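Dropping a structure here in structure tokens format, bear with me for questions.
In this view, the complex is presented without one of its protein chains, the others remaining in place.
Read from first to last, the chains carry the letters A, B and C; within each, the first residue is number 1.
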Amino acid sequence: MQDTKTIYEKQGFGGRSGFGRKSALILVDFVNGFVDPDILGSIEIARAASETLELLENFRALQLPIAHTRVVFDDQGANHNVFTLRVPALKKLTEDAFESQIVDALKPKDKELVIRKQSASAFFSTGLSDWLTFGAVDTCVIVGCTTSGCIRASVVDSMQHNYKTVVVNDCVADRAQAPHEANLFDIQQKYADVLSKKDVIVQLQKLK
Amino acid sequence: MQDTKTIYEKQGFGGRSGFGRKSALILVDFVNGFVDPDILGSIEIARAASETLELLENFRALQLPIAHTRVVFDDQGANHNVFTLRVPALKKLTEDAFESQIVDALKPKDKELVIRKQSASAFFSTGLSDWLTFGAVDTCVIVGCTTSGCIRASVVDSMQHNYKTVVVNDCVADRAQAPHEANLFDIQQKYADVLSKKDVIVQLQKLK
Amino acid sequence: MQDTKTIYEKQGFGGRSGFGRKSALILVDFVNGFVDPDILGSIEIARAASETLELLENFRALQLPIAHTRVVFDDQGANHNVFTLRVPALKKLTEDAFESQIVDALKPKDKELVIRKQSASAFFSTGLSDWLTFGAVDTCVIVGCTTSGCIRASVVDSMQHNYKTVVVNDCVADRAQAPHEANLFDIQQKYADVLSKKDVIVQLQKLK
Partner (left out) sequence: MQDTKTIYEKQGFGGRSGFGRKSALILVDFVNGFVDPDILGSIEIARAASETLELLENFRALQLPIAHTRVVFDDQGANHNVFTLRVPALKKLTEDAFESQIVDALKPKDKELVIRKQSASAFFSTGLSDWLTFGAVDTCVIVGCTTSGCIRASVVDSMQHNYKTVVVNDCVADRAQAPHEANLFDIQQKYADVLSKKDVIVQLQKLK
């Protein structure tokens, strides 16, 4: 890994984008099915969800925009796609299924956006970037699961849409540790600042 | 790694999407600057570029659609973005710079699409998916660099746009080996079939 | 108007795109609120909805893809936008409101896609084009309301996504006649073939 870091540093990767003037919190797929280790989750994801509550309360207290995503497929399969072809287990995440409900501790409040998605990225075909434009947001703080799946995809899109992007390392997790770490490395090198929850809260208070 | 595979298998990942009826070849960022180890490249990427020629010639012989991407930023910085903020070295990839020219061996021929991009994904804000629609393509065969950067981002978008997606493992590479392997693992588990060049050529001949 | 036609003809507008190999039917916003003249509709729109049933039944009999759109805003206003800022009457189209339900005669059946949208175009941030890719569709037949609003916007996007596009003149309508006619003129000159229901049904039977 040291060799990898040396190469990346020599070639000019690993910069920072920082915070802009207004941040939104994007909670990606903290739903029962992706938290529970017996369904599509893990203990680490359950812990990341618990850690997230404090961050969510900070965003609420500061009246900053908050968006939650859920994976929701049609009961009758009208919107099945290449993703469900490859991972058929996703099909059980239907509108009323236990698996696709946001975990109780992080239940959305009024005025918080809830996005239904059928892909990896929170931005893909969901109108999320247009909603952020309406809110004059320039910075996305991203939490949720999984680091190697929907977090990675959402982070790349957040940067591509030109949001300064921050991933909170206490509040993202995966179903296995190696992909979690490999993806945080890629993210930090190329797409987003990876910070602790504590540091993010300090920044938000400064920008208030 | 064995543990990781066990968890993914138990949860139903690692399926296949296969080939559809008509494939396009997408060559991502095989430009001088990403091939040369002294700029932003590596020996492995140079080798992947060499391996790609045979595949490209197969697509040409079969008269299948071919698209090349280049990273091109404005000389005066009009389209600099969060990506260049984080990785300033990208700014030297301007229209006429040596670094942003497609490598000689893979020079595009007439009727092959050349896409200028400023982001990671070949699909992001480039119209690539609409061009594939015009060509009645249902399968994207993706090669280029880097595995942990523009390949990963392009593969995720290819699947999100509902193309059956194939990554040719001999024809993708990275500036370091660990990210290359970690990303091929994620890709195979969730987004695309990872096949050898030989197997892809066999499939193309069958579908002819 | 004759002058206008002469200019357009001289400059090479008014071509045809025809039908491809597989058509989908897109029913735009045939919801109670846009049909009823006392809400946001008109007698002409109610008539267009009635005319559409025969066409819908043809698509069902031929087992071709069918997508319906509804305008649906969040009860608490989480996804209000510039459109609702300009046209506040749209805010009453919430998930369970009478106004936002698809009219009884055209109720979606299982396997037909139902899209919730907050903008004019059926394609905008809805994933419709990706769903069409999954179905190998190359031609969109568009009906619904209003001609000068969501039909026009959807038709432009359908062509921009590179679908051969057909507007069925018996099955689109507006809340006033002048905008209906002006927009059908623009559409025919630049974006889509405008055909009668009878002619579309003949074409579908031929392609069967």
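Brief remarks follow.
Following the convention adopted for this analysis, contacts are C-beta pairs under 8 Å (C-beta built on N, C-alpha and C of every residue); 3 or more make two chains touch, one makes a residue touch a chain.
Only a predicted model underlies this, so the values are computations on that prediction, with no experimental measurement involved.
Of the listed positions C:S17, C:S50 or C:Q76, the one in contact with the omitted chain in the full complex is C:S17.
For the chain left out of this panel, the touching residue among C:R70, C:R175 or C:K197 is C:R175.
Touching the omitted chain from chain A are residues 20-21, 129-134, 136, 138, 160-163.
Looking at chain B, the residues touching the absent chain are 74, 76-79, 81-82, 110-114, 118-119, 124-127, 130-131, 134. Counting over the whole complex, chain C has residues 1, 3-4, 7-8, 11-13, 15-17, 39-40, 42, 81-83, 85-89, 119-121, 124-125, 148-149, 152-153, 156-157, 159-160, 162-165, 175-179, 182-183, 185-186, 190-191 touching the chain that is not drawn.
What we mean here is this: only the chains that are shown with their structure count from here on.
Set against the Cα centre of chain B, the chain with the most distant centre is C. Remark: chain A and chain C have CA centroids separated by 34 Å (rounded to whole angstrom).
Remark: chain A and chain B have CA centroids separated by 25 Å (rounded to whole angstrom). Across the assembly, chain B contributes 160, 162-163 as residues in contact with two or more other chains.
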